[in-house]
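Beneath this line is the structure, given in structure tokens, with notes to follow.
Left out: one protein chain. Kept in place: all the others.
First chain written, first letter: the chains are A and B, and each begins at residue 1.
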Amino acid sequence: MTTSKLGKYLSGLGLLGLVIFLCVIPFYSTDYIVSVLLDILTWIGLTQSWIILSGFTGYISLGHSAFFGIGAYVMAILWLKLPYPLIILISAMSSMTLAFAIGFPVLRVRGPYFVILTLGLSEFAKYIFINYEVNVKGTVGRILLGVPNIRTLYFSLLIIAIVTILCAYLIKRSRFGYGLFSIKEDEDAAESLGIDTSIYKWLALGISAFFPGAIGATMALRRTYIDPYSVFDPIVSFQIIVMAFFGGIGKLHGPVLGACILTLISEFFWARYPHYYLIILGVILVFIVKIMPSGILGIFDLFGKAGKVVKFVRRK
Amino acid sequence: MALLECQEVTKNFGGLMAVTNVSLQLEKGEIVGLIGANGAGKTTLFNLISGFYPPTNGSIRFEGDEIAGLKTHDICRKGLVRTFQLVRPFHNMTVWDNVMVGALFGVQKCKNVSRAKEEAMKVLEFTGLHEKKEIPAKELTIADRKRLEVARSLATKPKLLLLDEVLAGLTSTETTEAMKLVRRIRDEMGLTIFMVEHVMKAVMGLSDRLIVLHNGEKIAEGNAKEVSKNPTVIEAYLGEKLHM
Partner (left out) sequence: MDLGSILQIVFTGLIMGSIYALVAVGLNLIYGTMRLLNIAHGEIIMIGAYVAYWLFTAYGVSPFFSLILSSFVTIVIGLIICKIIFLPMIRSGKSEESIQSNALLLFFAISIILTNVVILIWTADIRGYSYLTGVVQILKVPVMLNRLNAFLVALVICVIAYFFLQKTMLGKAIRALIQERTAAKLVGINSDRLYLVSFMMAFGIAGLTGALLSMIYELSPFMGFPYTITAFVVIILGGLGNVLGSLIAGFIFGFVETVGISVTSPGLQSIISYGVFIGVILYRPKGIFGKGL
């Protein structure tokens, strides 16, 4: 008991240290490092919000790019009209509202049908925006002028990422969280134990959509130019999934780790060889799903298990 | 007032009559067995009572309130819970967490996880699963899984427990154990039990009363002796021996 408590204190202390480090580092490093960290925070936030729906309830979404895109567009439309943190909040609320609006019928669809439906929905949203741009506005995309500097954006994303992780963590340990895990395990059994599964899934979807909205809004400012093809890109959803699975969706720190490692890899490839990067991600996903269903954290588990076996054998 | 009262309950799946005009009453504290051949409509009746689908016709009252057409989780929160014929524990959760989910939701709705853990522990001790509390449910034996399913339902603090073939597939010692548990649930926790069972000896020994379904209709009701001498029942079971 005491060792595990000590461990908790230590890891809490470690986390605090990490947060302080992340708060301080932008003042002592180059723009390039800040931009890499900013990317990492973006993907941490996205995978963590995806976990709230797909990791907890088992409803695998391939449509989170749509929430990202909506957030980006709300930002583009409202930019310079309202204070910037307020627009981020409105963007997040817009994504969430949309999720709530479509949630009930969409979440009635189960299993593989749900997965392909979410992909279809995000493409649908993309084409709606493309049409809106072309036919209503007569433009292709939007340019955002006078955006905040990279350090301001960094801190926005730092806050968003921390809130997302915190939110996922609190849900995971709460009554609500256990309701969601039960849905993942067996929806009918969950219902028969008194869990209002339709409301629970619906809430999870809404919360899960909130954060990509905020992140999309912030990234619109980072990119300064957006169009429907780039912000509703299914590749966003794809990367979220690969990162989450790569890290292991069973635990919360898995996806964080996955986001960190793969973003660093992408830094290496993205600028010059984006297609190699996506091919690598594809291969990683195949590899993970086929061989290591619990992600890279699974490797540590394996080491742990091996260690136990060794100890056990030695004692004999 | 009867605890559960079904009046002329009918379910028809696209023209196929699964349950026809079934009326029955359960009094508080009873153990009632529901028997009948395969396809007689027993599980369908359970599904109707627990709200998995609404009846085509008829009324189902629980403690005087109409529950036909309510959602399953609402019915559970009123104190009526069911187990599944093919047990459905949450495989990747531990035994303790499984039971805790029942305590978190259901009738009693523990507001926080640690309260629910305590409540779950009591149920685990009652059902004799406490030593296996940290094991993931998927690693349990069939008998323990069935026990876990019952424990999880008990943790919701129900008044009426619908057991769908909890004895099927158990060895004779396990059956005796399980029967003991069912009886204790009634005697010590004061629950009413409505059970579908194929193991005739067990259900005859346990039940205060038996209800017999045949082709979706209720053909007999009474204690074990009465039912086994009922000519309609004997006729319906002809060719499928009744093991007394």
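Note that in this section a contact is a pair of C-beta atoms (placed from the backbone, for glycine too) under 8 Å apart; a residue touches a chain by one contact, two chains touch by 3 or more.
Computed from a predicted model, the values in this text were never measured in an experiment.
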Among the chains presented, those that the missing one touches: A
Contact partner of the left-out chain, one of A:82, A:116, A:143 or A:264: A:116
Residue numbers in chain A that touch the chain omitted from display: 60, 62, 105-106, 108-109, 111-113, 115-117, 119-121, 123-124, 127-128, 130-131, 134-135, 234-235, 238, 241-242, 245, 275-276, 278-279, 281-283, 285-286, 289-290, 293
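Just so it is clear, only the chains that are shown with their structure count from here on.
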Approximate Å spacing (C-alpha centroids) for the pair chain A, chain B: 42
Residues of chain B that touch chain A when the two form their complex: 50, 52, 71-74, 76-77, 81-82, 84, 88-93, 97, 100-102, 104-107, 109-113, 116, 152-153, 156
Residue numbers on chain A that touch chain B, as the complex places them: 173-175, 178-179, 181-182, 185-186, 188-197
